[in-house]
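A single protein chain has been removed from this complex, and every other one stays in its place.
Order as written gives the chain letters A, B and C; numbering starts at 1 within each chain.
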């Protein structure tokens, strides 16, 4: 490592548990952030600042004015640009020494495996249920841990799936998707920016802990509410479910499963327009 | 409010508890962030994005390469500039609609009252104990809530002082400073960037809750450790101490107290150079 | 004259529970995130069989201690204020709701058959998909 890298990362290299070997692990590692919105922006920011060597950013949306209240890598000057490009430019400004790859496309059953297989760790910073199932199934397929964040209104949730040999996948915890009537998206029912900020930053933390070997493998779900006291609760989760259609059974059938699964219809079809149905 | 403001803040204005009235409260409010380092940067970022009308930034340091691992408003191109100026430029890029005032000076007993009295809420994002006592005493003097964050190594802490009529001040909880031998600063013993990110973002959240009336007045201390499970704990704290030298007794003597107090010597004198004493 | 103490009757006792809601579940329960409730310690006797029901039922006469399945039923009857279809599907909670008993996933505690104890805390969290 070069002297300027020692200077840049000195404040974390001095930590017990990081050191030179931890910093080198970060430098050699690659993290894919799926979604460059409210969760993805702070996650990308802190992964870049910490010196993760390669960052991939997947997002098919373009920046809109209504994003700026929480998506802190975008700005008025990048409105209309693809979020993946806007986030790449912002993270390169923050950290010129790392490699940032933008994937300005939507993730689907046809391309997910090829994209995810290039990275060591996957961050689920998406805003919809079909992509959450697709990411979980594909992370199992390529054998990568999935750091999953979610946020809505004043609430947030954080969980690491498919970690180690016994960590549950998303389907182990949620075998059946709910019917499409309970919940909207952040764009529909709103979200407080700091909630996505806290959860996205914690997603970066989990990735850094996994890379440096500081994360134990106990499955747990962190639940956050800006309005509750205490604001944070940690729940102990089950381990892998032997009969899980996502991660149990015969590995050779899993690829077929991902290709054939119609994620949108599995999750109840296209999202209804809540404004039209009068729910917002 | 203008149409473009409805568009920009729509995702939080739709929330129960924010709405148009909450957004107008944010717009009319002013928050002083003392310290534009690891805690101050994410706090400024989310306060600006949420539409807090006036932000003050106090910092007398200049940006150094070793800051960039966690101080995500600064970058290689602002190395050598005052942090207050660098943070002001970054927050104006993120949010051109608010007023940002930089105070590129160090806060001391002579200027603290004049600066703090201009703002509604004070964020303690500093890195040293004398300034923490000075901020608490002055926040009591001017009657403003103090949202205090701290971080070191893998640990962080968050507390709101001087809130409402019964909230404790920093001296109520810590009447005596520790002797100068237990702890170094982030620059000396290191800190993980995501730890300052989580605590600084939560400081912004507390300020937003206070401004919009969503914060109850129960005094509590949030304790975070990136390495513990659970990572977060909330501790119930005592309320105001009637015999507290900071907030108890006769309000007319408090001004004298702040002016006469020698904060550095109260906290055990100048910080020793830990590298020279062989502790790092 | 002091009235005599009523005889001990286990089925009349109650359990005090703390219920917490999150992720939007609170909207179905008076928009309150935290509820303290008292429920019967034993599942009340079923209503007497109707004429059409077989008298040779094997339903036990001894009272059964209250479990989480009964709690869910009790919540529906007593504190649910909005759309039952967002809380239940069939006899249990609907998909996408996590139930936690004293901070542990109920799947590790026997799910609905977990027998409740006085002072237990049960959390109902709707999973979020937004970001």
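We adopt the following convention: contacts are C-beta pairs under 8 Å (C-beta built on N, C-alpha and C of every residue); 3 or more make two chains touch, one makes a residue touch a chain.
Model, not experiment: these values are computed from the prediction.
Chemist: Among the chains present in the display, which ones are touched by the chain that isn't there?
Modeler: For the complete complex, the undisplayed chain touches B.
Chemist: Kindly state which of the options B:26, B:186, B:207 or B:247 is in contact with the chain not pictured.
Modeler: Of the listed residues, the one touching the omitted chain is B:186.
Chemist: Of B:88, B:132 or B:254, which residue touches the hidden chain?
Modeler: With B:88, B:132 or B:254 as choices, the missing chain is touched by B:132.
Chemist: For the chain not shown, which residue from B:173, B:198 or B:258 touches it across the whole complex?
Modeler: Spelled out, the listed residue whose C-beta touches the missing chain is B:173.
Chemist: Looking at B:223, B:244 or B:264, which makes contact with the chain not pictured?
Modeler: In the complete complex, the chain left out is touched by residue B:223.
Chemist: At which residues does subunit B meet the chain that is not included here?
Modeler: Considering the whole complex, subunit B reaches the absent chain at 35, 37-40, 124-129, 132, 149-153, 155-157, 173-179, 181-186, 189, 191, 196, 221, 223, 225, 227-228, 233-238.
What we mean here is this: only the chains that are shown with their structure count from here on.
Chemist: So which chain is farthest from subunit A, going by the mean of the CA atoms in each chain?
Modeler: It is C.
Chemist: In whole angstrom, what separates the CA-based centres of subunit A and subunit B?
Modeler: A distance of 29 Å separates the two centres.
Chemist: Calculate how many whole Å lie between the centre of subunit A and the centre of subunit C, each centre taken as the average of the chain's C-alpha atoms.
Modeler: The mean C-alpha positions of subunit A and subunit C differ by 35 Å.
Chemist: Which positions in subunit A are in touch with at least two other chains?
Modeler: 153, 186, 189, 191, 227, 233-234
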